[in-house]
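A single protein chain has been removed from this complex, and every other one stays in its place.
Chain nomenclature is as follows: A and B, assigned in order of appearance, with residue numbering initiated at 1 for each chain independently.
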Amino acid sequence: MKKKVLATLLAAVMAVGTLCMGVSAEEETAGALDIGADVGEITFIMALRDEFLSELESGAQEAAENFGIKVTTQDAKNDTSTMLQYVETAKNAGQKVVIVNMPDPETAPQVVEAAGDMKVVFVNRLPADTSVLNENVAYVGSDEHDSGRYQGEFLAEYFKGQDKTEIKYILLNGTLGQTSTTLRTESVLQALEDNGITAEEASAPLACDYDRATAQDMIAPLLTAQTEFDCIISNNDAMAIGAIEALKMVDMDPTSIPIVGIDATVDGRQAVKDGTLAMTVFQNAYGQGAGALQAAVNLVEGNGLADNTEFETDETGFILWVPFEPVTADNVADYD
Amino acid sequence: MSEEYVLEMHDIVKEFPGVRALKGVQLKVRPGTVHTLMGENGAGKSTLMKCLIGIQPVTSGKIIYKGKEVAFKSTQEALDAGISMIHQELSPVLERSVADNVWLGREPKKGLLIDKKKMNDDCRELFARMGLDLDPNEKMKNLTVAKMQMVEIVKAVSYDASIVIMDEPTSALTEAEVADLFKIIADLKAKGVAIIYISHKMDEIFQISDDISVYRDGEFVASDRAENLTQDKLIQLMVGREITDMFPKVPCPIGDVVLKVEHLNAGRLVQDVSFDLRKGEILGFAGLVGAGRTETMEAIFGMRHVTSGKIYKDGQELHIKNPGDAIRNHIGLLTEDRRGNGIVGLLSVKMNSVISKLILGKYGMPLNNKQMIKDTEEYIEKLRTKTASIDTPIANLSGGNQQKVLVGRWLLTDPDILIVDEPTRGIDVGAKSEIHSLLSELAGQGKAIIVISSEMPEVMGVADRIVVMHEGHVSGILDRSEFSQELIMKYATTHEMGKR
Partner (left out) sequence: MNSNMKKTISDNMIWLILVALIIIMSIARPVFFTVANARTLLTGESIKGILAFGVALAILTKGIDLSIGASAALIACVTGALVQPADLATKVLPGVGPLPAIVVIIIGLLMGAVIGAIMGAIIAYTKMPAFIATLGGQLICRAAAKIFTSRPVSNLSDSYRFLGSGKIGGFPVIILVFVVVFILAWFILNQTRFGKSLYAIGGNDQAARVAGINVEKNLVITYILVGLCAALAGILLAGRAGSADPANSGLNYELDAIAAATVGGTSHTGGICKVTGVLCGILILGVINNGLVLIGVDDNYTNIIKGIIIVAAVALDMRKNTRKA
């Protein structure tokens, strides 16, 4: 009996072993291009695996394939400690550069410290303290000030067309405390104000953690309570779609008022085509991933950050901006 | 293959890690007979039965049932083949009804649903046949241990088995219930069912047995028709030596009052209980099952909330809130439910031995392991406990040896008062006699001892005085000179107050 157990276990261990060997062998045969040999392997640490970040991951992966670089993705599951461990392990493995999508933007200095001599490319989540950025530490992402601005400008245009200057809005916040949430909310309200619209929140502030079901659950009681509002602003598409579902549940027509989102996800774009979502803002996840990979190569090879990309850096040269793009019924077909 | 036997077990060997529990034993059971297995605890009777019904696989050997060689892999297989067993240690589902327990796992169905009505009706019919007055809808947990035992028996009988194994079925039953059980056994016999009966009670055995097989230390000793055997002969076969005196009462000087209990109340089963206990005295507690003897001791020991009354030790009033307090006051309690609240099965013989002394903080910090080993070994030697090593999990020991470890545990706490509740239940004759002489010896050392026992000869044999209880009250206190079964029975069954 015990022998059987022993045998089974050993077999399991062997299986794990073989799997590992297989992977490592594969890694040695890879690396067709010169660049691959120079840069070596890259660990790409993502805060968690959601739809957006997975798109970003595939951008990085496909760019890496072109270079013949092996990129391994690790999911930190929103845990800073796990992320730091991945960084240190990458350093131990002798990697030259690591790509990090931080769960908590406050922890950038710890990442840089843990990376030691490795170069670091932060992606999608801007370090809270940008002074960590330098010739060895870069950021690739989209300027969140723009995303809300596009939403605000679209809504201002819409209400001006109706000769309205005072409106009530429902705002679906993402996860409170996240930079993206703060910036998106701030910038949309700022843009409304800059364009001469006086906006008032129709409800208590809503935090829906970027989650569709949460948004639906939060907005449903407001609808039942006959809350008056002129538009729904959402920090992302998922929550906007949650709102649309909630409206449908109480037989309200989602096309009757403007609902705006951000991300231009597959579902979001479909909603734009259906007319239920008035507009969304395309955040180029794929571009951010590909840009991050290119930036990583550029750092190692000593090139300028924006070299070989279609994007531009900011004035410091340490940030590579991947622009946001507004998506409406007019241009939604371009994003399929 | 002879058709004479419904079951033949040949050369059965069973090995546990480090122990050879059965060393090639045999058993041949004729249909329509009661075949009793006898032997000291640890002789291998229970193990042999577990091997038969598929709880444990045999290491080697041959089992022939109804002319075919079998090797059951589970109790379910054995049941399907017609062998059911009433276990010594009950395992009822307390939160379910009596009927649910009887039909557990084979509930009569009506379509997809359980046919509750049929379940209850069948149950009532079975109960009626056994003279048992029980509501099938009653929750199991509301039953007394004796009633649970009866339900267990009903369950085993209800399978229409060819062989019913009964492992100490009467240990928790009253005499009336035992009589009912024997009627059922006679019924079953008449139908050609074979009963394999395990018991230590001599009178019972000679009353119902057709055949008797004796085992000792995992070996087969002898098998014969009951009429060819006598009690003395059997005991000799079992222990391999002659036991001259079952209850070696050594008279010893009795001193001052150590424990005085006054008007103790603790629930329905402890009402206005008063008695005192002297140094060097063995005080017996007699009464029927459910008379409140155990509950009284639990109240004294801090396991049961005392509503009123006083307890004095050496003239000082005690305020015992939990067993820890009692132990610190040098009181020990060997409970009746060895598996339930006696041993910690997973832990070693050593830990089970020293745990209470350890709680008293007698081993310091860090713990003095050498002293713990020394203490354990001392009592293993003194009590002649049989164990492979002191690191063996206590669950691997036989019941009698577990009991000895527990006695050792209490002696290590240096008690002035030792309360023992059914100390010899389910224990073989040899160990029984050892425990009796041990109690006498302890009394001789000046300890005060309370013995609860449902076996009247036992209480009468060891005690200096006997307190008889009936429905939560003390109904009589007898001096040794007044001891008689008739008088004890009278007090045990009446509310009448005897001498105080």
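Assume a contact is a pair of C-beta atoms (placed from the backbone, for glycine too) under 8 Å apart; a residue touches a chain by one contact, two chains touch by 3 or more.
If you're wondering where the values come from, they're calculated on a predicted model, not measured in any experiment.
Participant: Touching the left-out chain: which of A:58, A:130 or A:175?
Facilitator: Reading the full complex, the residue touching the unseen chain is A:175.
Participant: For the chain left out of this view, which of B:67, B:192, B:255 or B:340 touches it?
Facilitator: The one listed residue touching the chain not shown is B:340.
Participant: Quick one: which of A:58, A:78 or A:190 touches the chain that's been left out?
Facilitator: Within the whole complex, the residue contacting the unshown chain is A:78.
Participant: For chain A, which positions touch the chain that isn't shown here?
Facilitator: 2-3, 5-6, 8-10, 12-13, 16-17, 19-21, 23-24, 27, 41, 43, 70, 72-75, 77-82, 84-86, 88-94, 103-107, 109-110, 128, 175-177
Participant: Considering the whole complex, not just the chains shown, which residues of chain B touch the missing one?
Facilitator: Residue positions of chain B that touch the missing chain: 17-18, 301, 303, 322-324, 326-328, 333, 335, 340-347, 351, 355-356, 358-361, 363, 365-367, 393, 395-396, 409, 413.
Note that only the chains that are shown with their structure count from here on.
Participant: Centre to centre, by mean C-alpha position, how many angstrom separate chain A and chain B?
Facilitator: Their C-alpha centroids are separated by 69 Å.
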